[in-house]
Structure formats: structure tokens, C-alpha cells
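Here the complex is missing a single protein chain, while all its other protein chains stay put.
Going in written order, the chains are labelled A and B, and every chain counts its residues from 1.
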Amino acid sequence: MTLLKRILDAATNVTAVIAGLCIVVMMGHVTLDVVLRSFFGRPMTGTIVFVANYYMVFLVCLPLAFVERFDSHISVEVLTERFPARVKHHLYGWTYPVTALIFAVIGYATWTEAMSKFAIRTFMIEKDMAISIWFGYFALPFGYALLSLYVLLKFVAYLAGQPLTPERLPGSEDLAVAHE
Amino acid sequence: MSDPQLGVLLIGVLLVLIALRVPIGAALVAVPFVGIWLLFGWRPAIGALKVIPYNFAASWQLSSVPMFLMMGFLAYHTGITRGLFNAARMWLARLPGGLAVASIFGAAGFASVTGSSVACAAAMGRIAVPEMTRQGYDDRLATGTVAAAGTIGALIPPSILLIIYGIIAQVPISPLFVGAVGAGLLTTVSYVLVVTIWATVNPAIAPRVEEHYSWPDRLRVLISVGPILLLALLVFGGLFAGIFTPTEAGAVGAVLCTLIALFNRALTWDRFRVSLIETFTTTAAIFVIAIGANLLGRFVTLTGADDYIAAGVLGLASNTAFLLAGIVLLYLVLGMFLDPLGAMLLTLPILLPVAREVGFDLLWFGVILAKLLEIGMITPPIGLNVFVIKNVVGDRIGVGRIFQGVTYFLLADFVVVVLLMAFPAIVLFLPGLVE
Partner (left out) sequence: KDLRIALGLPDIYAAYEPLVAFGKTLETELQLPAKVYAMSLLTLAETAGGVRDGLTDIGFVVFPYHPVEFSEVNLPANLSMLATVGAPNANPGAAMAGAMMEYTLLNCPDCLTQMKANNQVYLSGTSTPPYRLLCSKPIVTADNVTGARLRAGAANYARWTDALGGSAVTVPGNETYDAMSQGVVDCTMSPLGDLIGGRYIDVTKNINLGAPGGVFMGLGAANVNRDVWQGLSAEQRAGMLKAAMTLSADAVFAYLEDDAEGMAAAKEKGVEIAEGDESLLKATADFVEKDVATVAAQFTDQFKVQNVDQKIETFRGLVDKWKGLTADIGEDKAKLADLYWTEIGSKVDAATLGMD
């Protein structure tokens, strides 16, 4: 199971790197378009298509499992907080398969859509430029499937009696203190 | 079972799932999926998942959400935000509850570079709460102030809530931003009043800070406000000078913030990296819920439950005051449980037609909505800003104490809401001026 976790963690790290890159590239691309348009009268073609169909879908969907790994998906613990620890443990354990199934269904649906867009190699036309957009569709099935797998991993860990210890997002507080 | 009944039943299932700590994003997808499956069959149910999540995520206008988040996180991690608080502290520390007042002004300043209430609360919480507890401030005052002040982050522009409202209600973004300034400033003033009165009536909760700052020191510290002032000026200046659109403003702001931090020699790779991680983590967490809420909205439409609710609301509409009171009540209840984005996405399809029917100014309505939704950020049992502060302070202070601290600010919020409703000019004056 540690091997399984190592593999999935590595995968989430890759998605994190891609999402981070998307942010940087999106900042740069949009700003460059603004500068070229406003100060040189030469807007770039297709900025909106790139932002929406490339950066945004990757940024929004790929890191879903990464977010799960650091327990950062928003859930509500107000009710269950008061439960005895044992009850809580088993309750949480059995919500995992439900959650994993839901995300797997989204993964399946978006996969079939991505394959149909791939089959026709769908693209957009901006001015006189054809921009392929089919592969952005794959960000969804990959993101949701990986998320589903990660939740399943937590379920398996629960069944094995070795629940994963929660990881903290890379330390932001430490940095703030260091800055003082 | 009739369709609306099925709708109500499945909403019940949704609440149970959420209460059992299933991630909200998953619960919000499960219910409409099963509902559409039962009503119309497997293919439309899968079809909803095929077309809606992609088209929601692949959005040019929503790209400003991660961009404004990035700008805010960068400003925080590179110390730009801290400078703001330090300056406010030096100038205001000797007032009753001076540090708390400083944190409110800090939040209002930071609000001009971040689009999110949670980000604003988190930033100010990390900076100001330790400072206040060190000075012996009552933990309710220390945490309650920043939890409430965080809500200014979504009022003073940029505001992610208002961006999404503008897109759905088809209200132009820039007048919305301008209109929200009035509500944001009014909120700021009301919170400052709360702290001042509270600390005057009960001086024990906020011991006077004995530190003394010389005038040269006080003037010098103003320099540290420079970067955030410059950033806000460039972003809003560029926006209103027609150099970029509201959507583009996020990206340009993030780049400008990077440049300012570089120039200050405050930008390290680690800080940049952490800002990136926080940005995509927050973005993904927001969108997974927004996608779910979006699907749920379609399902509610398909059951026809929205028509019943709208008819009920319009029944109140014979009297505008009743209608407004009904809307306030609705959002107070929703805000207790839902996150603002989810609550807005769920209710807009129902309320917008009502608002149009009654002849509300949609700009004013949007700002009122943002204010109401932000109140939900600090009401129990689910108050995201409170949880964020709880996360910052760790085990030292309980959630209950923070909710206690928020109480007086909630009172101020109701006064603000009433003022905004009674005097629409507070919202509409500035946009009118700009035009």
C-alpha cells in the first residue's frame, strides 16, 4: 500500500507542477496580450481560447487529487465532530467508497466526451488561426479519475487499519514568520 | 411521487451526505446525477456530466478567479500585506482596541488586491491574530475581528463573488466593482465602530498597547504601504483607463505583484512556489463545488421546484419591504449552511427573474447579495471564515469562542444591510459618477 501511495503521490505532484505552470503561463500570456494590444496596437490571436480551453481546464481539474491528498476539499464536520472517535473513524472510512464512486462516474462521463472530441480532433478558428482544443477535454477524466483513485486509496488504508496520516500543505506559516 | 417532491427528497439526501462529511463537491454532483437518471434516464444523466463540468471550467471570464487569488497570495507571502498591517498598527495602536482596528484597515487594504473573503481572512488572521494575543487581547475580539474583517475581501473590489454574479446576471463587471466600494467602506467603518465601542465599554478585552512610536517612525512606516497602494492603483487605474478588461486585470495584477516583489527583493522561489500551490489548491476546491452547485441548479430547474419557490417569493413581492426581508431571511438560512458561491449559484436562477420582475436595479441587487452571502461566512454552524481563523490559531482557541467574537460584527452587518437597502445611493452613487 505504501507503494500505491507513493505512485499516486508522484502522480499528484506531476499534476501540481502542470497546474503551477498553467498559472504562470496564463499570467504571462494575458499580460503580454494586454501590452501588445494597448501599447503596440497588435493584439495576439486566440488568447481567450488558450486561457479557457487550455489553462483553465488544466488548472481547475488536474490538481483535484492533490487537493484531496492534503485534505483541502471543502467538507462539513460540524455534525460528525461531536461523534465518538470510533464512530467517526468508521463513518469516515465508509464515506470514501461513496465519494470515490461519484468522482469515478464524472471521470467516465467526461472520458467518453473527451474521446468523441478526440475522434473529430475538434478545434476553434480565431481570425485565420486554427487552435486545437480536443486535448483540454482530457484534463477532466484524468483529474477526476486520479481523485477517485486517491479517495479509494484512503478507503483501502482504512480497511487495512492503517489510515493515512493527514499531510499539511507545504508550510505557508513558516514562510511568513521567516519574513519578519 | 411528483417531480417537485422528488426534488425536495433529493435535496434532503444532499443535506445528509454533506452532514456525513462527504465532500460538498461530490455530494452536489451525486444528487442531480441520480435525480436526472430517475427522471429522464441514464443517457441524459451522463450527458449532464459530459457537457456541464467542461463548459463551466473552460471559461475565459472565470480565469480571473485564479489570477486574483494569485495576486493576493503573492502579496501575502512577499510581505506586502504585512507592511500594511504594521503601518496601521503604528498609527492606530493607541486607540481603544487599536490592533483590532488596524487589522480591519489592513483587511480593507488587502481587499483591494484579493478577490476572496477566505484569502483575506487567512492573510489577516496569520498576521494580526498572533500580534493581538501577544498584547493580551481577548481571544474573542482577536479572532472575531479578523473573521469578520475578511468578508471585506469580497466586497471591496476585486471580488470573485461579484465577477460570477456579473456573468450570471449579465451585469457589466466594472460598474459592479465600483458599486461594491460603497458597501465595502461602510462595512469597514461599521466594524471599526464595533471594535471601538466594545473596547471602550470593556477595556479589559483590549489592553492599551504601551509601545510608543515617534513621528519619524510613523512617517517612515508609511513607505511599507507603498507597494500595496501602488499595486491597487495600477490595477484599478489600468482598468478604468481602458488598458485592460476586468478579466484581464487579474492576470496583469498577478504579474505586477510579482514585479513589485522582485523590485523589493522580497520574492524568493519558495514564496512564489507556495503562492502557486495555494492558488491552484483554492481554485480547484472552489470549482469542484461550483460545478456541483451548477449541476444541482439544472436539476432543480428540471423538477420544476424553482417555479414553486419563485411563485412563493413573488407572492411576497406585493410589498417590496417584505420581499427584501424574505430575501435576507433566505440568505441568512442558506448562509448558515452553504458556502457563498454555492448559495449564489443555487438561488440566482430563481431570484434573478424575480428581481427583474420587481424592477430591482441588478447592480444594486448584486452588491446586496454579496453582502448577504458574506454574512454567511461568519454565521454558525458553517462559517468558512471562522474555520479559516480556527485553522490559523490551531488548538488554542475553540470554534465556539470565535463565533462568540463574531456576534457584535453580525449586528453591525444587519445595520449595514438595512442601510444598503434603504439608501440604494450608497451603492449606486459611485457607478453613476463614473459614467
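Just so we're on the same page, a contact is a pair of C-beta atoms (placed from the backbone, for glycine too) under 8 Å apart; a residue touches a chain by one contact, two chains touch by 3 or more.
These figures come from a predicted structure and were not determined experimentally.
Student: Given that one chain is not shown, which residue among B:S174, B:T196 or B:T407 touches it?
Tutor: B:S174
Student: Would you mind spotting which of B:L155, B:L239 or B:V393 touches the chain that isn't drawn?
Tutor: Considering all chains, including the one not shown, the answer is B:L239.
Student: Pick from B:G7, B:G297, B:G376 or B:G405: which residue touches the chain that isn't shown?
Tutor: With B:G7, B:G297, B:G376 or B:G405 as choices, the missing chain is touched by B:G297.
Student: Could I get the residues of subunit B that touch the absent chain, sorted low to high?
Tutor: 36, 40-41, 43-44, 46-48, 50-52, 55, 60-61, 166-167, 170, 172-175, 239-247, 297-298, 301-302, 306, 349, 353, 356, 435
Student: So that we can see where the missing chain sits, which residues of subunit A does it touch?
Tutor: Residues in contact with the chain left out: 37, 41-43, 45-48, 113, 120-128, 130.
As a working rule, only the chains that are shown with their structure count from here on.
Student: Would you pull the subunit A residues touching subunit B in the complex into a rising list?
Tutor: 16, 19-20, 22-24, 26-31, 33-34, 38, 48, 51-53, 55-57, 59-61, 63-64, 66-67, 70, 72-80, 91-92, 95, 98-99, 102-103, 105-106, 108-110, 112-113, 136-137, 139-140, 169-173, 175-176, 179-180
Student: Enumerate the contact residues on subunit B facing subunit A in the complex.
Tutor: These residues of subunit B touch subunit A: 17-27, 29-30, 33, 46-47, 49-51, 53-54, 57-60, 62-63, 66-67, 70, 76-79, 82, 126-127, 243-244, 248, 251-252, 254-255, 258, 266, 270-271, 273-274, 276-281, 283-285, 287-289, 337, 339, 381-382, 384, 392.
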